[in-house]
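One structure below.
Apart from one protein chain that is not included, each protein chain of the complex appears where it belongs.
Order as written gives the chain letters A, B and C; numbering starts at 1 within each chain.
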Amino acid sequence: MSQKLNAALLGASGYTGADLMRLGALHPNIQFTVLTANTHAGKPVDEVFPHLGGVDLPQLQRAEGVDWSVLDVVFCGLPHATSQQIVSEIVKLTDKPKIIDMSADFRLRDPEHYKTWYGNAHVDPTLQDIAAYGLTEHNRQAIREKRIIACPGCYPTAVLLALLPLAKAQLINVDALIVDAKSGVTGAGRGLKQNTLAAEAGESISPYAVGAHRHTAELEQEIGAVAGKTIKVNFTPHLIPMSRGELITAHVELEKGKSVNDLRAALESTYEDEPFVRVLAQGKMPSTGMVRGSNTCVINVFEDRIPGRAVVIAALDNLVKGSAGQAVQNFNVAFGLEETTGLSQLPMFP
Amino acid sequence: MSQKLNAALLGASGYTGADLMRLGALHPNIQFTVLTANTHAGKPVDEVFPHLGGVDLPQLQRAEGVDWSVLDVVFCGLPHATSQQIVSEIVKLTDKPKIIDMSADFRLRDPEHYKTWYGNAHVDPTLQDIAAYGLTEHNRQAIREKRIIACPGCYPTAVLLALLPLAKAQLINVDALIVDAKSGVTGAGRGLKQNTLAAEAGESISPYAVGAHRHTAELEQEIGAVAGKTIKVNFTPHLIPMSRGELITAHVELEKGKSVNDLRAALESTYEDEPFVRVLAQGKMPSTGMVRGSNTCVINVFEDRIPGRAVVIAALDNLVKGSAGQAVQNFNVAFGLEETTGLSQLPMFP
Amino acid sequence: MSQKLNAALLGASGYTGADLMRLGALHPNIQFTVLTANTHAGKPVDEVFPHLGGVDLPQLQRAEGVDWSVLDVVFCGLPHATSQQIVSEIVKLTDKPKIIDMSADFRLRDPEHYKTWYGNAHVDPTLQDIAAYGLTEHNRQAIREKRIIACPGCYPTAVLLALLPLAKAQLINVDALIVDAKSGVTGAGRGLKQNTLAAEAGESISPYAVGAHRHTAELEQEIGAVAGKTIKVNFTPHLIPMSRGELITAHVELEKGKSVNDLRAALESTYEDEPFVRVLAQGKMPSTGMVRGSNTCVINVFEDRIPGRAVVIAALDNLVKGSAGQAVQNFNVAFGLEETTGLSQLPMFP
Partner (left out) sequence: MSQKLNAALLGASGYTGADLMRLGALHPNIQFTVLTANTHAGKPVDEVFPHLGGVDLPQLQRAEGVDWSVLDVVFCGLPHATSQQIVSEIVKLTDKPKIIDMSADFRLRDPEHYKTWYGNAHVDPTLQDIAAYGLTEHNRQAIREKRIIACPGCYPTAVLLALLPLAKAQLINVDALIVDAKSGVTGAGRGLKQNTLAAEAGESISPYAVGAHRHTAELEQEIGAVAGKTIKVNFTPHLIPMSRGELITAHVELEKGKSVNDLRAALESTYEDEPFVRVLAQGKMPSTGMVRGSNTCVINVFEDRIPGRAVVIAALDNLVKGSAGQAVQNFNVAFGLEETTGLSQLPMFP
């Protein structure tokens, strides 16, 4: 397909918005005709993102007054809660655009879970019927069929790519998953917060939301679904002094008689034909530097010194595979395009 | 043109080599058939650059034994002196491949200058007759015609893009140029040096080679040529704690009666149709973050508080526009391709 | 003297406040009895600065209601304008505490200059009669005698330590001073700004306030005073991706017949007995990594390639010698203590 699809991006002034513009501006099938950023309405994009100067993009505008019915796709980079409201309106007004949401608002199938973890009631729980959990490699059918695609959180993308095949193959004890995660500061967004000031985040590592991070809900939902039961997961994120990149270290208990080789085999067979997931050769260490700026997730599995356990490690760029890149990948799937379209950029190192 | 040209990259294990592979692997007209890295011969590329895992590239090999005659182009990312030797051999053996050299070995037209600044005698001064100084925007004719293209140093690329138009238009006093420059650590290469260890380069800024940096020779040669006289330039580089990016701050004395507006006009008219040089709107600050990973150079000019003076600032990514990107741009020019081919990547921010 | 003096710190929740507490808490003659931070009143210090947990410090409180008359010294780390108001009140209420101000409010002797550069009228210009410009090494007499000590800006501290001796000895042309400066992000304070977010400031260098930075006023005042005339200075600051540290590179024109050796001699003779200013051996490069966390300023002078010019470089820690450390040094001078008291910490490297 060489046709340009008519695209809107809501929330163009945030970091995921920026990376979606970076990728979308060069995508042969995406034509941005609407970019919203309410507090910056009326400005050219390069007022809020100088690196996009010289790129042919429409001016920023408010979301009010957009004619949704002429759009093919709406990428949504708004904060949670805001996302539900605007998507709910769009769905009521028109059957037209497919919605690819990068917020948390449609990820949790059970509205009660949404309320528990996000603090506000779901605006319209019936929308979950038309929403797919957009972990591309594991959910293409639904991504093609559903109106709303809820792109997973950045952390869950890495964790689920690493652990879902192992849970599906019943190789690991899903009741004892310990996920120690590390993220650069862009994971915290562009909002002004003291802990992401360069002087505070620099030269320091801090754990945060220990035992209480919202992404835990996605992990429990998706791994629980595969395992056919309710589970609780240890998810322990840390903020580290870099901009992009997330690495998760999953400490897992093997099911009886299973070995690290079984884990490796399950990962390799799941991903052997996948363009964006790479299981590394034995002994090779995943690192975020290997994937910076690209849509690739790298995974490897290691022996634990404690018998009967293993360590599974995955790394990705939180703004690409963990957000805007996966959104574009889902767009490609949803519209029947070659899945790698517009996502061929190689990682930038150093 | 959709044909693939047969390309070699010499010195594939350095940072400029890495970025040339990043760009070249996706370039529709480049097919790498030879990648050399003597100390890593026999290894796959991803042994030395894990981020290039999964990319279809030949194994690393030694330069000895390469059949140069079947190649269309040789990109050379070797250290100076080494570069001269191998290019000299290639030229003797065959008329075939065009040579795009990223080292300093063919930049200085006067072999005496080469010896003075680089410490060793030029291997074959006659090669300078077939060499063009590859500052693309200012030298396309020669780049098309000559056998060897000597890509400028990273710093000179920024300085000359900023100052050449001003010198040509006789707007500034070329005998009083003060260029205060700042570079990330990749400018120092991948060699193991104490001052580029993360613990030493991090959280510190250090000037180096004050009054004695080799890139000074290129500045004096190129600006002197335009001015029609021998000049001396103050060039004061600083190492700053980041990976990619260079920013130069040129403090210039205006010729009598000239103003900042004249400077702006000269820059704008020189670059208005250039795809990779962007003169920013009045008051906008160039920064390396605006161009990271892209082939763009951004420039702006500012009033100085001291009457009769101005400040000209330019920023680029030293590994792209300052090296591998400009090499690809020169390749495009040399082979009659659309000049932007393979160089459309947008900057990565944050 | 082993007596503890009764000290207040106003503005304890900013970075200069933090460093003043770091230094003051171990100073044998400082007893903090009042710490103000209006928006955090009622909190223990370690709520706003967790690294100060375990240190015996009073709770944060509002400035209103403080009994100034029982204090020996008030360190003031408030923003400009706010500082003038509160100091004006203190001076009206009591003769008691000496005021050591780290803001810009009492640095400019001419209230018109203050208004021009800071935008608001001086609250009480008569206060300038009792204020000393607190560049310790050059102004001890006034620091001892005056009620208010206006600590210089961080940049001016470095620039003036480097250039004042040269201007005094009439070695350089003060009408052609070009000062290219580089600072880490703490120079911008703890306020929430987009450009000091880790994701924006990281991996980038940006010039700012070119030709318009407020510290220019101090440079012109102090160097102009020494030179006996009104001057204009080029001051071009850049934000670089590190936390602490400032380095200034001054490009100077020598007076006829003067040489770099004359400059070196002037600097060495000025500072040979100074504990906190170190003129480096010939050829040694100042860097901020050499002085991080300490009250030391390092300076060196270099040949310029352009005849008749030189490059003078100085580095310091903006929060110590550039602010809190110099404040403590001034406190020592003002109260007749050994000048190094409480300032013996060595630089932290790496």
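Just so we're on the same page, contacts are C-beta pairs under 8 Å (C-beta built on N, C-alpha and C of every residue); 3 or more make two chains touch, one makes a residue touch a chain.
None of these values were measured; they are calculated from a predicted model.
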Candidates C:A18, C:A63, C:I306 or C:V328 - the one touching the absent chain: C:A18
Among C:N6, C:Q59 or C:Q345, the residue in touch with the chain that has been omitted: C:Q345
Which residue of C:T136, C:T296 or C:S323 touches the chain not shown here: C:T296
Residue in contact with the excluded chain [from A:V45, A:L247, A:V277 or A:A324]: A:L247
Residue ranges of subunit C at the interface with the undisplayed chain: 15, 18, 22, 25-26, 49-55, 186, 202-203, 243-244, 278, 280, 284, 287, 289-294, 296, 298, 344-350
Interface with the unshown chain - residue positions in subunit A: 175-176, 178, 180, 182, 184, 199-200, 202-208, 210-212, 216, 232-236, 238, 240-245, 247, 249, 251, 285-290, 292, 302-307, 309, 311, 313, 315, 350
Where the unshown chain meets subunit B, residue by residue: 15, 184-186, 190, 192-194, 196-203, 241-243
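Convention: only the chains that are shown with their structure count from here on.
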Of all other chains, the one whose Cα centre sits farthest from subunit C: A
Whole-Å gap separating subunit B and subunit C, where each centre is the average of the chain's CA atoms: 39
For subunit A paired with subunit B, centre-to-centre distance based on mean C-alpha positions, whole Å: 36
Where subunit C touches two or more other chains at once, by residue number: 184, 199-200, 202-203, 241-243
